[in-house]
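Every protein chain but one is kept in place in this view of the complex.
Moving on to chain A:
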Amino acid sequence: MLILIPVCRNLLSFLRGTCSFCRSTLRKQLDHNLTFHKLVAYMICLHTAIHIIAHLFNFERYSNSRKATDGSIASVLSSLYNDKKEENYWLNPFHSQDMTVEYVTFTTIAGLTGVIITIALVLMVTSAMEFIRRSYFEVFWYTHHLFVIYFIGLGLHGIGGIVRGQTQESMHESDPRKCEESFQTWNDHHPSCKNPRFEGHAPESWKWILAPLILYLFERIILRGYRSLQKVEIIKVVMHPSKVLELQLTKRGFSMEVGQYIFVKCPSISYLEWHPFTLTSAPEEDFFSIHIRAAGDWTENLIRAFEQQHSPFPRIQVDGPFGTVSEDVFQYEVAMLVGAGIGVTPFASILKSIWYKFRQDDRKLKTQTIYFYWICRETGAFAWFNDLLASLEQEMEELGKVGFLNYRLFLTGWNSNIAGHAALNFDKATDILTGLKQKTFFGRPMWDNEFSAIATAHPKSAVGVFLCGPKKMAKSLSKRCRQHSSLDPRKVQFYFNKENF
């Protein structure tokens, strides 16, 4: 049950919205939904193993009791009510002596469903290993839909009533504490202890899984189906260098916040696949846009389809928007935004939104200063973002608020050619690669210096650090957040937020 709730994204967005008065640490837990999903999955695997081992012992004991000829209480209990003509008061599911454990397993509902759903579970887990998921997403996505079989099997698992207990009336007639010693005399016409009668326990797993399953199916089928039927209009298509495609779209009734993402489906490429993309436009614009980089089968096919410039363009369906941490950016006085490569996309949305808020003179902005770090391997990827930074630069100058946005661009894939070129043009006012006033740095940022500089410049503020990038960078940044946060809660505190898909 707990495994379904973290993937009900609409529910999470709803909770995030209604909990806006809660402290942000509570809401941050909602961002770790996939981690929670994986933890619950590991627990399910562990408990499945324990459950199976327990039933193996259980069946073995039943089988042995059935075959026992020593007249012990186990063998007496096993031989009760074995003819099917009488009612179902038996205890031992092994009705005859030649029934093997395998036979009982595969001919009872519980056994059969158990085997099937365990195989489904194993397949789901092996295809969800990080390596497979990152390299061959479709294998993971389609295999993971075996969860439907899993839940149906889980609901049906207890229907056969193999786990049995004594009936209430039988408990009154023959209380086990009184009668267990005298088991050899039950069949004599002795009034005090009759043969105990057993009945199967009713299945209970459906009570746990029904509500979350309905919720999830509602989200997937109804909400996504309804949203996918809504018409999405493509206003503009831009092909950027480095194989980055920008799509500007509109949809009736669509409203977004900064840093949210949408799921996109292109039926002409694949009928079943929905892929997530961060929105790169600001809420103040009258369209919404996404930037897509070629990173696998589906994205390459999509870019190729739009490159050919056939009109009409392929139809696009959109589900969303779903929220992530970037919405919190404006709650911090000082914000450090770090984006690695294509991970800069949520911050593109934030910076654009800032531009609009500035133009409209929005007083609700708590943010006083923003430090933006973009770390990239090659220059081509800068191009689509250049215009935005250039216009922001100009805007800041015009409004006289030069200190508001400080950005540093880091080029990690440099060679001596580029470095030599940069050294020659050292004296120029604008950077040769990007044309911006801020010079491009080569290599990786020295975080300790950056953190101490910010801590010194803002000694009493809460600084929010936002990262969209690889795990190693996340570890390094979160370590430095802890190191540079002062022990005194009134002084500078760094709060680390990470988002990744």
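Keep in mind that, in the parts below, contacts are C-beta pairs under 8 Å (C-beta built on N, C-alpha and C of every residue); 3 or more make two chains touch, one makes a residue touch a chain; residues count from 1.
Heads up, the rule we're going with is that contacts and distances are computed from a predicted model.
> With one chain of the assembly withheld, which option in "Glutathione S-transferase omega", "Small ribosomal subunit protein mS31", "Cytochrome b-245 light chain" or "Glutaredoxin domain-containing protein" matches that chain's UniProt protein name?
"Cytochrome b-245 light chain"
> From the list A:80, A:119 or A:365, pick the residue that touches the absent chain.
Once the missing chain is taken into account, the touching residue is A:119.
> Which residue, A:135, A:368 or A:425, contacts the hidden chain when the whole complex is considered?
Answer from the full complex: A:135 touches the omitted chain.
> Out of A:105, A:195, A:299 or A:331, which residue would touch the omitted chain in the full complex?
From the options A:105, A:195, A:299 or A:331, the contact with the absent chain belongs to A:105.
> Hey, which chain A residues sit against the chain that's not shown?
49, 52-53, 56-57, 59-60, 63, 101-102, 105, 115, 118-119, 122-123, 125-127, 129, 131-132, 135-136, 138-139, 296-297
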